[in-house]
Every structure is written in C-alpha cells, then in structure tokens.
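Only one protein chain is missing; all other protein chains are in place.
Chain nomenclature is as follows: A, B and C, assigned in order of appearance, with residue numbering initiated at 1 for each chain independently.
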Amino acid sequence: MTKTTYREALREGLREALAGDDRVVLLGEDVGAYGGSFAVSLGLLEQFGPDRVVDTPLSESAFVGAAIGAAMGGIRPIVEIMTVNFSLLALDQIVNNAATYLHMSGGQIHVPVVIRMTTGAGRQLAAQHSHSFEGIYAHIPGLRVVAPATLEDARGMLATALADPDPVVIFEHAALLPMAGDLADDAGAVDLDRAAVRREGTDVTLVSYGARLHTCLEAAEALAADGVSAEVVDLRTLRPLDLPTILASVARTHRAVVVDEAWRTGGIGAEVAAAICEHTFWDLDAPVARVATLEVPIPYAIHLEAAALPQAADVVAAARAVVA
Amino acid sequence: MTKTTYREALREGLREALAGDDRVVLLGEDVGAYGGSFAVSLGLLEQFGPDRVVDTPLSESAFVGAAIGAAMGGIRPIVEIMTVNFSLLALDQIVNNAATYLHMSGGQIHVPVVIRMTTGAGRQLAAQHSHSFEGIYAHIPGLRVVAPATLEDARGMLATALADPDPVVIFEHAALLPMAGDLADDAGAVDLDRAAVRREGTDVTLVSYGARLHTCLEAAEALAADGVSAEVVDLRTLRPLDLPTILASVARTHRAVVVDEAWRTGGIGAEVAAAICEHTFWDLDAPVARVATLEVPIPYAIHLEAAALPQAADVVAAARAVVA
Amino acid sequence: MDERWSWYRQMVRIRRFEERCVELYSATKIRGFLHLYIGEEAVAAGVMSRLRPDDAVVATYRDHGHAIAKGVSMRAVMAEMFGKVDGCSRGRGGSMHLFDVAHGLYGGNAIVGGGLPIAAGLAWADRRLGRDRVTACFFGEGAVAEGEFHETLNLASLWKLPVLFCCENNLYAMGTEIAHEQADLDLTVKASGYALPAWSVDGMDVEAVAAATERALASIRAGGGPVFLELKTFRFRAHSMYDPDRYRTSAEIEHWKERDPLLVLEERLRADAAAGDDVDARFAEVAAEVDAEVDDAVAFADAAELEPVEELTRWVHADDSSVPRQEVVR
Partner (left out) sequence: MDERWSWYRQMVRIRRFEERCVELYSATKIRGFLHLYIGEEAVAAGVMSRLRPDDAVVATYRDHGHAIAKGVSMRAVMAEMFGKVDGCSRGRGGSMHLFDVAHGLYGGNAIVGGGLPIAAGLAWADRRLGRDRVTACFFGEGAVAEGEFHETLNLASLWKLPVLFCCENNLYAMGTEIAHEQADLDLTVKASGYALPAWSVDGMDVEAVAAATERALASIRAGGGPVFLELKTFRFRAHSMYDPDRYRTSAEIEHWKERDPLLVLEERLRADAAAGDDVDARFAEVAAEVDAEVDDAVAFADAAELEPVEELTRWVHADDSSVPRQEVVR
C-alpha cells in the first residue's frame, strides 16, 4: 500500500500508459510545459518528451478531431480537454465522427481514442467552469463513458480504456483531485463494465458516481446512525449502464435514491431512475427519488454554490422520505 | 380555414414576425437567396430585403453567438441552424452564453433570441443528418425548448417565442414539413406553457412530441380497433415540461408509454418516464414503457433506418404490454 | 500523351456515373441527399493521379468523384447508393459517406469542415508510425468559413503534418455566393496566414491540377509540412437533388460550361492527334467502355442484397468490445 491522491493516481495511470506502449500519446492544452491545468500530467513531458506529451493550441475541435483521426490511423491518443464545459466546442467531432465512423463505415474504421476531461463543481468557478455535462455523452451510442470515483479507478480506468477498441470518455471530478488514501502497490487496470457496491445495506439503495459517491457514503453514515441501512452503488460506467448490478441492489432494498451532480431534468439520474422503475417496478416499495443539482447556472458565491449542489443532508432527507 | 402545410405554416409565422416588428431579423445559412435549406423561408428575402433576412457564412458558432449578442443588444433575432446535428458546433454559445448570462450577470443581461432548427430522421440522410439531440437542450436551465407537431403550433409557436424574454429553441421536425391540413384563417400565437391532449382515452397514455406524435396517433387508432382506448399527449414544450397535464392524464389512465425519436438512454423519454414514476407512482398499474430509437447511428438504407426508428407497431406493442 | 487519355477516361467515368445517378434518383433507386460533382471532375482526377494508392483521402458529402478516382469500384459506390450490403459502406452511409479504407478513402464527411481535423490526425499518426503517406483533404470554399478550417490549418502547419488541403472553390456554398461567405475572396491570402504554401489553381484543367499536386506533394513528402491548394472550379448542377438552383443565372452556368473540364481536355487531345487519328472514334470508344462499366455497376447494385436487419446493431461497438450488442427488436 502506498499513500497517494486521486491526482497522483491519474498521473501514474498516464505514466504507465505512456511507458507501456509507444503508440500512446498524451495531447491537450497545457498537458506539457504547464504540467496539466490541474497538475495531473506534471513531469510527464520531462519523462517522455514533446513527441509523446503534446501541448496543443487552444483549438478544442481541431485537437480532439485530430486525436480521433490519429486513432483511426493506428496510434493510441489520450486527449485531455481541460473541463467538460469546454468540451462543447469539440462535441461535433466526438458525436458526429468518433461515435459514428465505425457503424457508418460498415465496420471499417475503428476509433480507439481516449478522451479525458474534468467535470463538476465545488470550487467556486462559476457558470462557465462548473457544469456536469456527462449526461450528454452518456446519451451517445458508440461511446463508452466512465467516471472514476476512487483511487483504484483513477489509477486503473485509463489502461482499460486504452485497451478498448472504441472511443472512451473518462470524467475525472475536479473536486476529487486532492482526495488522499492508500492504493495497492500493484494497482492497475480495472474493468469498465461493472458498477460497484461501495457499501452494503438493506433499506435503501443510493446510486451515484464521481464526487457524489462520497456524498452518498457520508449520507449512508448519517443514515446508519439513524438506523437506516443504506447500500451505496457507484455507477463507474455511465454508458453503458451496468443495470444488473443496480437492479440487483434495488431488488434487495426495494427503494432507491439516485444522486448526481448534473441538473435533474434529463440528467443521468433521469435515465437511472427510469430504468429502475422500468425493470424493478413490482419490487419497489416507494417511487425512486432523485437528488440533483438545482436547475441554475452554478454561481460563484460559496453559499449559493453550496445551495445549488446536492449535499449529504439532501441525500439523507431523500432517503428518509423514501423509507418512511 | 385554409389548406396549408407545416412548411407554409412555419413560413407564415416568420412572415408575420418580420412584418410585425422591425427589430426582428432572420439569419442563418441559406435563409435568403436559397430560400432556406428546406424552403421554409422561401420568398422572405424578396419581401423583407437582405437587412432583415440575412445569409450567413458557414460559421455556426459565430452566427449563433452573434444572434445571442444581438439579442443582448436589443434586436430580436431568429436564427436558423439547418439541422440539430450541426447545432453541436454552436452549443458552446447556446449553453455557456445564452443560457447563463441572465443568471450569471445577476439579472442584467437579457437574451431574447429564438433559435430554430430542424431535427429528426426518416429521409435517409444517414448518421450525420438524422439525429434527435433535443434532449441535450432540454437539459439546460435558462432555455425554453419547444417542438411544434401540428400546423397550429408550426404557425404559432414562433410569435410566442419572440415575445418570450429568454432564449427559446424551436425544433421543427424535417419529416413533418410536407404535412398538409387545414389551418384557421386567424391562426396566430399559441401558448408555450402547456402540453396538449391530442386524443382522449382511458386505458393508457401515450406521451410524445414532434413527428412521433403522429406515430402515436396512428398507434392509438390501431389500438382502438383492438378495444384499447389510448390518450395521446403532445408535450409541445420540452423544457420546462408541463408535468401537470402529463400527470393528470396518467392519473386517469394509470398507464403510460413514452415515445420519442431520440436514443432511449438519457433521451427526453427518460426524463418523462422518471417524472411520471416519481409523481404518480401509487397511481400506476404498470411500469412506464419507453419506445425510442434503437441505439445506433441512423443508417442510410431505408430498411435499416425504418428498423431503427420507433414505428406505430412498436407503440402498439408497448401499449398492449402495458395494459395486459 | 497517354496520361491525357487516362485522365480523360477517369473524368468520363465520373461524369457518366453521376449522370446515371440522376436518373436513378428520379427512379427512386437512390435516396437521401445526392450531391453531384459534375463540372468539377478535373479536381479529383488531377489530384488522385498524383497520389499513391496508399495515400489517404478525406472527402465531403460530394464524394463520388473522389471515390471513383481513388480507385473504389463503381460497383461498390453504386451499391452503396442503392443501400445494399455490397456497397462500400454496406449501405449504411449512402452517397454522402463513401468509405473504403482498402483504397485509402477515409470517408465522405457530411459536416461541413468536419473532415479537416480527421485528416490532420491521420497525417499525425502516419508521421508517428513512420509511414510515408500523405493525406489529401477535400472541402469546399464554404468550409473555409468554419472554425475547423482555421483550427486545423494552424495545427497542421505548427506540427508540419503531411496534409494536402484541397479547397474546391466552386463559388457557391449551397445558395450562398462566396462574396457573402468570405471577407477576402482570395483564399490563398487567408491560407498563407498559417505560414504554409498556398496556391491557386485552375480546377477546370486537369493537367494544371496534377502539376500543382505534384509540386505540393514533393514539398510535403520532403517534410515541408502541409500545402493548401485552391482549385477554382464550378458545379454545373444544383447543390443537391433537392435544390431548385434559384440563386445562379443560367448565363453564369453557361459561361462556366464553356470551360467544362472534359471539353478543355478533348480539345487538347484533338490537338495532340496525329494526322489520320480518329479522335472522335476514341472518344466514342471511351464512352462506350465507361457506359458498360456504369451499366455493370447498376446491374450489380440492383442485384445486391440488403444488409440483414439483425446486423443493424453491429459495429456500434467493435466486434471484440465487451459492450453487449443490443437486440434489434424493440
């Protein structure tokens, strides 16, 4: 076991990927000389040189598109977009090209690109730097979308994503970067197929991912003190959803609260809630509740930002209402 | 009553808007000399001149952004994006600027822009021209999102959208353009707040919008022949959802099938299904069913395209399963 | 000049193929959007005649000429437009999305400007993998206004990527004339702002196109980075089969037809002819051979099968993906 952080775990994942396969390159704005806008790639330029760790101009559409084209051409690009907010500028390339070429070409064109970006709020960065647009990506066939919430996943998802023959989008939560903990010395690739039960419980299932997993774990602790036993499911993979794991948990607890940091309407929480109702309707003892971000652009002021985001107390309240 | 088409109804809405207010301008690619890529704006350049009906360069981000800025500056732009597929290129401007400025500026900046675009499949235009991304827009606070499915709404939604103090996105379904029928001679502005019950029924509620409303009406006819009485709700407004109308219907029928042309996972159908379950759980006699587009990039070949899209037979089957 | 005849045949192949497409569209054998290249054949024929078979091409929705000139069989292209499984994209792409990686065709892209970053990426991969290959990227003058043009030319020039940017300037983007699209009508000025060689070429003269391409490729292959060619041309037909072409005068079209690339070349072939050569007979011979090829392609496409509906969900993900395939039956 080694003490590490989510940031360092991401970095070690990148380091291993670059060291393990010459075809792997890391590109994006400021991944090199700056060390990554969130210091994730610090030191990699020095270790692997400017041909492998490539600073791009401020041109999200072109450099993400170029990464897609390069993947078509046989190398294995990891492209970083600083935050999901800016990724809207590259969305055409991701949706209309990366996600469609294989199907549209009748199986001729493979696009094994990995697209990393940070998401999420909680650092007072206001309305153009704080949103959670993962749901947009999770809507698109052809993409695989994952979100590490733990050190193991921060360390291991990249390797699996690189081994995937199709485009994979990885959402790293900016607020988790300093999260510290122990990581096994031999930590490495993890599967991308399964959701994980992070805490077992019997009365209600809390379904979440990313930073809000930890909100749920905190809520579960508070609920336990109250005699409510909450099971906590970490989605891990946002597309395709691992329904069997989710449904199995709800089939046991008969109640579910879906928690995410996107806006409620049409967020990932909507899909998870709809799918649970669809498949376990007769097992449910209460309607599935959703806890999401208030439907406002995230504001700068700390008290307003906190009020906009889903907090453990909100999860506790929703869970209590569901088990009542 | 006058015989008209959805296309002509849209055009008359535009004509009235341009004639009624000097501040109104129509801009977009080929809205002028070409007559609109789908001939919607045919003749308007001739009538109103190139200062009011403005051909733009192929620059979705800039001309949509300019329309947003112009709305901030006090004119009333109607900006056309040829199809929702291309709108991804302008999404940053719509989400990060149009939808946030009012809130982020503390109420100082109003953005009364109207953004029109076609959506939908059914014309063998393949994977880069056929998708239904309205769910992406319906996820964004600050936007109002509407979708006319009838001649009345095609004629009247624009006027209401222009009167709205906030950004409004209008989705016109390309496959409906030739739809013909009668329209009242005094047809004009319609509200944007309410969903509409397009057919009354008692056994199951079919919820839809846009072209798929007509699929549902066809399905309801088939179901009636079978003794199943289906109520058909046209969402009309995709954001904010008119939950009272939807829920009232489901409270009566106790069963619902949500039908839309987006991919199932995370589409608008997910939100509608989740909301129905949330609010009418104890009234439901069966889980809410969803009929959506198969999760593939829409292919060119007609038999594959048809197989990918939700058809009346699929709705009938889903409704039968729900009432069983 | 044997090559003149080979260019001529190539251009006739594209022309006759597309003329047949028009008929087949009216007969509803071909559907969706159909964008004709008629009038612009010298561009594809000229550029492709200087590319190597393994060089890569990224095209647009107006891609029949590029596919055929790059060596994709007429059968595969026609079957694609018929929506058949023997089409070059298995009938999934149609006219706008011809793919044939075996012939270096990395697809027609139907998002204006959408292919440019892809071309840069292919070229970047080639360089990293030490493959001596050039990627030719075709797009219209309308695409020059899109942000992708700007971002990609800058990136390609910065990184000195082996890309040949081929701007087919046919003066119109759908119904929008270039003067309403570009602040500066000289596109080479704009391209030069990215610190790369940019030349304007008569796109109605296949030999001029080939010569410029040859010069550009030499510079690119020598490591000089990307080159931008403006190929001045004109489409004789409407933008697509949907377009009533209200925005151009017939005088303008007729004027350009005087410089029909086939006529230009026919004149030279006549001038080349030795006394006694029956050039007209050779023209007729080419036409007959090409017509036979087109007939064969149509027959092939007609007879070809549709992709089974069960296959519809194949290749959303790769066959070896762990993502389960969806069932088609909803």
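One rule holds for everything that comes next: a contact is a pair of C-beta atoms (placed from the backbone, for glycine too) under 8 Å apart; a residue touches a chain by one contact, two chains touch by 3 or more.
Computed from a prediction, not measured in an experiment: that's the story for all the values here.
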Discussion item. If I'm reading the header right, one chain is hidden. Which shown chains does it touch across the whole complex?
Written reply: A, B, C
Fill in: Residue among C:A145, C:V163, C:V209 or C:V227 that touches the chain left out of view
C:A145
Discussion item. Across the whole complex, list the residues on chain C that are touched by the chain not included here.
Written reply: 145-151, 153-154, 157-158, 180-184, 189-190, 192-196
Worksheet item: Residues on chain A that touch the omitted chain in the whole complex?
Response: 29-30, 32-35, 37, 55, 57-62, 85-86, 89, 123-129, 291, 294-297, 299-304, 307-308, 310, 314, 317-318
Item to complete: Considering the whole complex rather than only what is displayed, give the residues of chain B touching the chain that is not shown.
Response: 23, 25, 51, 56-57, 59, 61-75, 77, 92-93, 96-97, 101-110, 141-142, 144, 164-166, 192-193, 240
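Definition applied: only the chains that are shown with their structure count from here on.
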Worksheet item: So which chain ends up in the middle if you average the CA atoms?
Response: B
Worksheet item: Where the centre means the average of the CA atoms, what chain is farthest from chain A?
Response: C
Response to the item:
CA centroids of chain A and chain B: separation to the nearest Å works out as 30
Worksheet item: So what's the Cα centroid distance for chain B and chain C, whole Å?
Response: 35
Practice prompt. Give, as an integer number of Å, the spacing between the C-alpha centres of chain C and chain A.
Written response: 40
Discussion item. Multi-chain contacts only, two chains or more: what residues does chain B have there?
Written reply: 61, 85-86, 89, 126-128, 295-297, 299
Worksheet entry | Touching two or more other chains - residue numbers and ranges from chain C | 89, 91-93, 97, 109, 111, 114, 147, 316
